[in-house]
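Removed from the display is one protein chain of the complex; every other protein chain stays in position.
The chains carry the letters A, B and C, assigned in the order they are written, with residues numbered from 1 in each.
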Amino acid sequence: MSVRFRLLLLIASTIILLPAVVVLALGMPAFGAHPLPYGDAINRDAPGQRHISNMVSAVNFDYRGFDTMGEEFMLVTAVTGAVMLLRGTRGESPGAEPEEVPGRSVQPAGEAIVLICRLMLPVSLLFGIYVVLHATATPGGGFQGGVIIASAVLLLYLGDGYRVWRSIVRSRLLHLCEGGAAAAFVLTGLVPMLLGHAFLENILPTGQFRDMLAGWLMQIENLAVAFAVAGGFAMLFLEFLEETRAPKGEE
Amino acid sequence: MTAAMLPPLPVALPMLIAAVLLTLAHVWPRRVPDTIAALTALAVTSIGLLLLLRAAGGPITYWFGQWEPRDGVVLGISFQVDQVGAAMVTLIGILFTGSFVFAWGFFDEVHAVFHVLMLMFMAALSGFCLTHDLFNMFVWFEVMSVAAFALTAYRLEASALEAGLNFTVTNSLASFFMLAGIALIYSIGGTLDFSALAGVVGRSGGNPVILASFCLLLAGLLIKAAMVPFQLWLADAHALAPSPVCVIFSGAMVTLGLYGASKLAWQVFGSDPVIRAGAQHVMLAMGVASTIVGGVMCVTQRHVKRLLAFSTISHTGIMLIGCSIFTAQGQAGTVLYMLGHGLVKGALFMTAGILLATCGGIDEIGLRGLGRQIRPAGIAMAGGGLLLAGAPVGLMQHGTTLIETAAAAAGRGWVAGVMILGGALTGGAVLRVTGRIFLGLGALPGEEDRSPTEAEQEASDRPLWLMLTPCASLLALSLAAPSSVETFALRAITPFIGAPAASLQSPPAASSHDYLPWLTVMLALLIAAYDLSRQHLPGMLIAAADASFRPLHALLEAWHSGLVGDYVAWIVFGLALVAGCITWLAIV
Amino acid sequence: MIDLLPWLVTAWLMAVGLYGIVTSRNYVHLIGCLTVVQSATYVLLLAIGYRWNAGPPIFYDHPPGTPAVDPVVQALVLTDIVVGATVSALLLALALQLHKKKGSLDPEALRPMR
Partner (left out) sequence: MTLLLAALFVLVAATGTGVVLSRDPVRQVMAIAAHGLGLTLLFLALQAPDVAFSELTVGTAAVPLLFLVVLASIRNDRKGQ
């Protein structure tokens, strides 16, 4: 079918949908001024029930922790799939020797860049860990912190180059991060259940309000997410960067 | 362990095992992941059966994290296990067990990626069946999609990658539609729990936001269920995924889209008369169109997996017709049909896998007569074809009877004709394949000669019995249905449709059209016989028949173009049609 | 005006993203358009959870009880953003492999089984 035909279909759809969208926009509840019973109930009850100040984390890791478990596994599934696709025929063996792609000039990184990267690495790593740990108190948490940690590790590649990056970032370790974290998340559900409580019930003491480590079981789930996200994204960076190099011995 | 712990297990168990496999598979011997995965699937099957028994007294509600509703506000997520959901979990467990046994030794990579993805897939499908929370349903919908995307492209061949891309783009759109629908209904109701949402829908009837939410959710789920005009992605994905994966795609994933749609239509939106009337018309139209389009495309294919894929569209269309009646009887029939179809189609995809492994191909014309050494597989395929056509035995037939009776009671007796056509076309196509490959008939190919095909092969070092056992078991299970199953289904359906137990209907009187199943089987045999004996028929007749049929086939084949732009354009158009129809019915 | 704007922007992002997908001649570009459609759902969810003159649902600086916006939709979007990125990565991996096999990324040139 030609592009013109497709556009005709789209125009026809627009003619049907446009009035519907207008009616819908007019019928939507008033922006910023309609009741939100679910959110209000959480905002009202959670500080007392869970002793933590970040309501988003309370929803993510407690009230709707089961959703987060699903999301974490979705992440692991997507990363596993992407890694499988990228490895493909290349196999898993890391190219110990960095291959150079013909026609692509490889300049050794300037000293300033190496220095900046080496300086930035611990700083951003610390920042990532800080963000992870403050999930229950202030904005932040395993999802955001995990991405920051994975990006921090990427600075190794930018600064010290492929060889160092490959020798430090091992895919087996990343698999362990991801899989172990995912298993830990399921266990935070299963262990309370085996002890006679509900799946994912927060049976540990919840700690002091506004304390960094408040909400114990939530902290464990948060850490599991952080490890899974950091491991997953690092794995993605690793395998995608591997793609920019020609397979060994193909020249 | 007590029985009260059962509901989360069909999800938690496969997830835990998948995570452990991901971490440890590379240090274990090769066959360990195979064993563990098959045992996990078996465990899920038994959990499903236990839930089925325990839900007999009424649905079991399980609140995660012990967040039971307080002061009428639902804070957490719950599973609600009724017998229908438990039966679906059992079906999923059985199909995965069969698939893992069938794929024994098939995938030889170090990291057991196949097993990890399949276990995640199983967890997501089970969670989707049991959940009672709209966003949680979306989460499981996404997890199953993501696992399916990766599994489709598993073979890493160009075609499989293209099919994977088309599948991913279309089904990602489906999940965006669903999420938008969830957001809309949340803006009105401020809750995500099915029961609480049903209350909201009941209170604010006719609200355009709720109407739009329903349209988006319905479109999203019907994209997954591959109903016309959302069906375009399915043939590519099913034709090119590895055969053990196809077993799950056709047997469980596609029909679960429909299961989700009917669950929402009953349990959340059921109290709104406008939505109900709109859904009846839209579902009926899409069901009839899918049955016919799927059937016609099925009978004109030569790539066996693609042929089976189109038969799935046709049969899912029949199920959608069953849903569209919106009575307890119609829904009970649909559920039985889903279970029976899952088992039969799973078995048929396994026979296709056997062909791929032993004959080194999947092209019907290229394989003519090559199946003579593997006669048992031929018997299984013929049996599956007869069941698809509607032979009067087994679960599918009980489902058909219920749907036909319900349709007649609702004054739509004519849909029986559509169902006969669908069954005859798809059953006839499978019988033709059987005759050509296993008996060497049909030297002169017909219209199917013009359909796309591709060379393909799967690991051939597996013993035949290992592949045949799960295939035969699935067929046997679909046949092992006592006649009381209809009464059982009618009783099980009441909590699913939210009807009070008092409205329980008496089991239907035996259908007055006892000849109908035989008519379908006769028609299917006729179609197969016509296609296989073309060289013996008068040339004039053949030429006339071809000339009248060819334009239709060409048109339909051009529609399934393999271009993602076309697919998405049709999805948008389909959404517009769904929204337009339902809005129109709301105004009138 | 501001009452309608969020919903119209959502619809616009969806529409323009879908238009991009339908007319795209490069899979990488198409994946970018898909992320635009996805961002529409985020805007919609967060707009629904917004409330005038309310703070973020984090009671670190304000005491609990001060008006705050809906934390539930934020939790839903937060997880979905990260996961959406990995799905994009999966799509990119598919596209990359396809380019290796076929040397093209034009959807018009790539049709399964043909």
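By our rule, a residue touches a chain if its C-beta (ideal position, glycine included) is under 8 Å from a C-beta of that chain, and two chains touch if they have at least 3 such contacts.
Just so we're clear, the structure is a prediction, and the values are computed from it rather than from any experiment.
**Student:** In the intact complex, which of the depicted chains does the undisplayed chain touch?
**Tutor:** Counting the whole assembly, the omitted chain is in touch with A, C.
**Student:** Out of A:38, A:143 or A:185, point to the residue that touches the absent chain in the complete complex.
**Tutor:** Looking across A:38, A:143 or A:185, the contact with the absent chain belongs to A:143.
**Student:** With respect to the chain omitted from the figure, which of A:121, A:153 or A:236 is a touching residue?
**Tutor:** A:236
**Student:** Check the options A:9, A:56, A:133 or A:169 and report the residue that touches the missing chain.
**Tutor:** Candidates A:9, A:56, A:133 or A:169; residue touching the omitted chain: A:56.
**Student:** Spell out, residue by residue, where the missing chain touches chain A.
**Tutor:** Chain A touches the missing chain through residues 54, 56-57, 101-104, 131, 139-141, 143-144, 147-148, 150-151, 154, 233, 236-237, 240-241, 243-244, 246, 250.
**Student:** Just checking the interface: what residues of chain C touch the absent partner chain?
**Tutor:** For chain C, the residues touching the absent chain are 1-2, 5-6, 9, 12-13, 16-17, 19-20, 25-26, 28-29, 31-33, 35-36, 39-40, 42-43, 46-47, 49-50, 52-58, 68-69, 74, 77-78, 81-82, 84-85, 88-89, 92, 95-96, 99-100, 103, 105.
Please note the rule applied: only the chains that are shown with their structure count from here on.
**Student:** With chain centres taken as the means of their Cα atoms, state the distance from chain A to chain C in Å.
**Tutor:** Comparing mean C-alpha positions, chain C is 15 Å from chain A.
**Student:** In whole angstrom, how far does the Cα centroid of chain B sit from the Cα centroid of chain C?
**Tutor:** Chain centres of chain B and chain C, defined by C-alpha means, are spaced 28 Å apart.
**Student:** Can you give the whole-Å distance between the Cα centres of chain A and chain B?
**Tutor:** Comparing mean C-alpha positions, chain B is 32 Å from chain A.
**Student:** Can you list the chain A residues in contact with two or more other chains?
**Tutor:** In chain A, the residues touching two or more other chains are 3, 6, 10, 14, 24, 28, 36, 38-39, 42, 64, 67, 71, 74, 78, 81-83, 85, 88.
**Student:** Which residues of chain B are in contact with two or more other chains?
**Tutor:** If we look for residues of chain B contacting two or more partner chains, we find 135, 142, 146, 149-150, 153, 156, 161, 184, 186-187, 192, 561, 563, 565, 569, 572.
**Student:** Tell me, which parts of chain B touch chain A in their complex?
**Tutor:** Touching chain A: residues 1, 5, 8, 12, 15-16, 18-24, 26, 62-67, 70, 73-77, 110-111, 113, 116-117, 120, 123-124, 127, 135-136, 139-140, 142-143, 146-147, 149-151, 153-154, 156, 161, 184, 186-188, 190-192, 207-209, 212, 558-559, 561, 563, 565-566, 569-570, 572-573, 575-577, 579-580, 583 of chain B.
**Student:** Taking the touch rule as given, give the residues of chain A at its contact with chain C in the complex, in rising order.
**Tutor:** Contact set of chain A toward chain C: 3, 6-7, 10, 14, 21, 24-26, 28, 30-33, 36, 38-40, 42-44, 47-48, 53-56, 58-60, 64, 67-68, 71, 74-75, 78-79, 81-83, 85-86, 88, 137-139, 141, 143, 146-147, 210, 229, 232-233, 236, 239-240, 243.
**Student:** Could you please specify the touching residues of chain C with respect to chain A in the complex?
**Tutor:** Counting only chain C, the residues touching chain A are 2-8, 11, 15, 18-19, 22-23, 47, 49-52, 56-60, 64-65, 68-76, 78-83, 86-87, 89-90, 92-94, 96-97.
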